[in-house]
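Removed from the display is one protein chain of the complex; every other protein chain stays in position.
This part shows chain A:
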Amino acid sequence: MTLASMYKTDYVQTLDQHSQTNLNSSWVNDKGAWMTNVIIVCLIKFFFGIVPGMSPELAWTMTTLTYNVGSYIMLHAVTGVPFEFTQGAYDGITLWEQIDGGVQFTATRKYLTTVPIVLFLLSTHYTHYAPFAFSINLVVTVINLIAKLPVMHQVRFFDINQKVESD
(Lines give C-alpha, C1' and ligand atoms only; values in the text may rest on other atoms or scores of the structure.)
Protein backbone atom coordinates (compact mmCIF):
# COMPACT_ATOMS: atom_id res chain seq x y z
CA MET A 1 0.00 0.00 0.00
CA THR A 2 1.11 3.56 -0.39
CA LEU A 3 2.98 5.41 2.31
CA ALA A 4 -0.01 7.65 2.86
CA SER A 5 -2.30 4.81 3.70
CA MET A 6 0.17 3.21 6.07
CA TYR A 7 0.43 6.23 8.32
CA LYS A 8 -2.24 8.54 9.65
CA THR A 9 -3.00 11.62 7.62
CA ASP A 10 -1.25 13.77 10.20
CA TYR A 11 2.06 12.26 9.15
CA VAL A 12 1.47 13.18 5.53
CA GLN A 13 0.51 16.67 6.61
CA THR A 14 3.77 16.98 8.57
CA LEU A 15 5.67 15.77 5.52
CA ASP A 16 3.98 18.40 3.37
CA GLN A 17 4.70 21.15 5.88
CA HIS A 18 8.37 20.33 6.19
CA SER A 19 9.05 19.83 2.50
CA GLN A 20 9.56 23.57 1.94
CA THR A 21 10.41 26.52 4.21
CA ASN A 22 7.24 28.13 5.41
CA LEU A 23 7.78 31.71 4.32
CA ASN A 24 4.67 32.80 6.14
CA SER A 25 6.28 32.07 9.52
CA SER A 26 10.03 32.06 9.00
CA TRP A 27 10.33 35.86 9.14
CA VAL A 28 9.55 35.97 12.88
CA ASN A 29 12.99 34.56 13.59
CA ASP A 30 14.79 37.51 12.01
CA LYS A 31 16.43 40.05 14.32
CA GLY A 32 14.80 42.78 12.29
CA ALA A 33 11.39 41.39 13.20
CA TRP A 34 12.19 41.47 16.92
CA MET A 35 13.42 45.05 16.69
CA THR A 36 10.37 46.08 14.66
CA ASN A 37 8.12 44.62 17.32
CA VAL A 38 9.60 46.95 19.94
CA ILE A 39 9.53 49.89 17.55
CA ILE A 40 5.87 49.27 16.77
CA VAL A 41 5.01 49.35 20.48
CA CYS A 42 6.91 52.64 20.81
CA LEU A 43 5.11 54.05 17.78
CA ILE A 44 1.71 53.05 19.12
CA LYS A 45 2.49 54.76 22.43
CA PHE A 46 3.76 57.82 20.56
CA PHE A 47 0.65 58.15 18.42
CA PHE A 48 -1.64 57.68 21.36
CA GLY A 49 0.36 60.28 23.20
CA ILE A 50 -0.14 62.78 20.36
CA VAL A 51 -3.94 62.48 20.38
CA PRO A 52 -5.21 65.68 22.02
CA GLY A 53 -7.08 65.22 25.24
CA MET A 54 -5.66 61.81 26.05
CA SER A 55 -3.95 61.55 29.42
CA PRO A 56 -0.69 59.60 29.61
CA GLU A 57 -2.33 56.96 31.74
CA LEU A 58 -5.01 56.41 29.12
CA ALA A 59 -2.34 56.38 26.42
CA TRP A 60 -0.49 53.57 28.16
CA THR A 61 -3.64 51.58 28.66
CA MET A 62 -4.61 52.04 25.02
CA THR A 63 -1.12 50.97 23.95
CA THR A 64 -1.34 47.76 25.91
CA LEU A 65 -4.84 47.14 24.62
CA THR A 66 -3.95 47.80 20.99
CA TYR A 67 -0.78 45.76 21.07
CA ASN A 68 -2.36 42.75 22.72
CA VAL A 69 -5.47 42.75 20.55
CA GLY A 70 -3.45 43.33 17.38
CA SER A 71 -0.91 40.63 18.10
CA TYR A 72 -3.67 38.23 19.11
CA ILE A 73 -5.42 38.69 15.79
CA MET A 74 -2.17 38.31 13.86
CA LEU A 75 -0.83 35.31 15.74
CA HIS A 76 -3.85 33.41 16.98
CA ALA A 77 -6.89 34.30 14.92
CA VAL A 78 -5.77 34.25 11.29
CA THR A 79 -5.10 30.78 9.90
CA GLY A 80 -3.40 29.35 6.84
CA VAL A 81 -0.81 30.77 4.50
CA PRO A 82 -1.36 33.26 1.69
CA PHE A 83 0.22 31.11 -1.02
CA GLU A 84 -0.76 27.74 -2.41
CA PHE A 85 2.00 25.26 -3.10
CA THR A 86 1.41 22.92 -0.21
CA GLN A 87 -2.05 21.53 -1.10
CA GLY A 88 -3.45 23.14 2.02
CA ALA A 89 -0.95 21.71 4.52
CA TYR A 90 -1.40 24.78 6.73
CA ASP A 91 -5.18 25.09 6.56
CA GLY A 92 -6.61 25.92 9.94
CA ILE A 93 -3.20 26.41 11.57
CA THR A 94 -2.51 29.82 13.10
CA LEU A 95 0.74 31.72 12.73
CA TRP A 96 1.70 30.98 16.34
CA GLU A 97 1.35 27.25 15.68
CA GLN A 98 3.34 27.54 12.46
CA ILE A 99 6.37 29.23 14.04
CA ASP A 100 9.42 26.97 13.96
CA GLY A 101 7.34 24.07 12.76
CA GLY A 102 5.45 23.59 16.01
CA VAL A 103 8.49 23.26 18.31
CA GLN A 104 7.66 24.80 21.69
CA PHE A 105 9.82 27.18 23.77
CA THR A 106 12.05 28.32 20.96
CA ALA A 107 13.76 31.70 21.23
CA THR A 108 11.14 33.49 19.14
CA ARG A 109 8.28 32.12 21.20
CA LYS A 110 9.99 33.17 24.40
CA TYR A 111 10.55 36.65 23.03
CA LEU A 112 6.97 37.00 21.85
CA THR A 113 5.75 35.94 25.27
CA THR A 114 8.06 38.38 27.06
CA VAL A 115 6.90 41.46 25.19
CA PRO A 116 3.31 41.48 26.47
CA ILE A 117 4.53 40.77 30.02
CA VAL A 118 7.01 43.65 29.98
CA LEU A 119 4.44 45.91 28.38
CA PHE A 120 1.97 44.98 31.09
CA LEU A 121 4.41 45.74 33.89
CA LEU A 122 5.37 49.08 32.36
CA SER A 123 1.79 50.00 31.68
CA THR A 124 0.59 49.30 35.20
CA HIS A 125 3.52 51.28 36.57
CA TYR A 126 2.76 54.34 34.46
CA THR A 127 -0.95 54.30 35.17
CA HIS A 128 -0.12 54.45 38.85
CA TYR A 129 -1.94 51.19 39.42
CA ALA A 130 -5.42 52.61 38.95
CA PRO A 131 -7.75 49.63 39.36
CA PHE A 132 -9.79 50.09 36.18
CA ALA A 133 -6.76 50.43 33.94
CA PHE A 134 -5.10 47.60 35.79
CA SER A 135 -7.98 45.24 35.18
CA ILE A 136 -8.15 46.03 31.47
CA ASN A 137 -4.42 45.52 31.09
CA LEU A 138 -4.52 42.32 33.06
CA VAL A 139 -7.39 40.74 31.17
CA VAL A 140 -5.96 41.51 27.76
CA THR A 141 -2.45 40.39 28.65
CA VAL A 142 -3.66 37.18 30.27
CA ILE A 143 -5.76 36.23 27.24
CA ASN A 144 -2.75 36.83 25.03
CA LEU A 145 -0.50 34.76 27.29
CA ILE A 146 -2.90 31.86 27.65
CA ALA A 147 -3.09 31.62 23.85
CA LYS A 148 0.68 31.22 23.77
CA LEU A 149 0.89 28.37 26.28
CA PRO A 150 2.10 25.07 24.79
CA VAL A 151 -0.89 23.27 26.23
CA MET A 152 -3.06 25.36 23.90
CA HIS A 153 -1.31 24.10 20.77
CA GLN A 154 -4.06 23.43 18.20
CA VAL A 155 -6.77 23.68 20.83
CA ARG A 156 -9.92 25.33 19.53
CA PHE A 157 -12.84 26.79 21.52
CA PHE A 158 -16.40 27.42 20.40
CA ASP A 159 -15.70 26.10 16.86
CA ILE A 160 -13.71 29.23 16.05
CA ASN A 161 -11.19 28.26 13.35
CA GLN A 162 -12.20 24.67 13.87
CA LYS A 163 -10.43 22.37 11.43
CA VAL A 164 -12.94 20.42 9.37
CA GLU A 165 -12.45 16.70 9.88
CA SER A 166 -11.72 14.69 6.79
CA ASP A 167 -14.31 12.05 5.92
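Rule of thumb we're sticking to: a contact is a pair of C-beta atoms (placed from the backbone, for glycine too) under 8 Å apart; a residue touches a chain by one contact, two chains touch by 3 or more; residues count from 1.
In this section, contacts and distances are computed from a predicted model.
A chain of this complex does not appear here, and its UniProt-recorded name among "AP-3 complex subunit beta", "serine C-palmitoyltransferase", "Chloride channel protein" or "CASP-like protein" is "serine C-palmitoyltransferase". Among the residues A:12, A:58 or A:77, only A:12 touches the chain that is left out of the figure.
Within the complete assembly, residues 2, 4, 10-14, 16, 84, 87-89, 91, 102-106, 110, 113-114, 117, 120-121, 124-125, 128-129, 134, 138, 145, 150, 153, 159, 162, 164, 166-167 of chain A touch the chain that is not shown.
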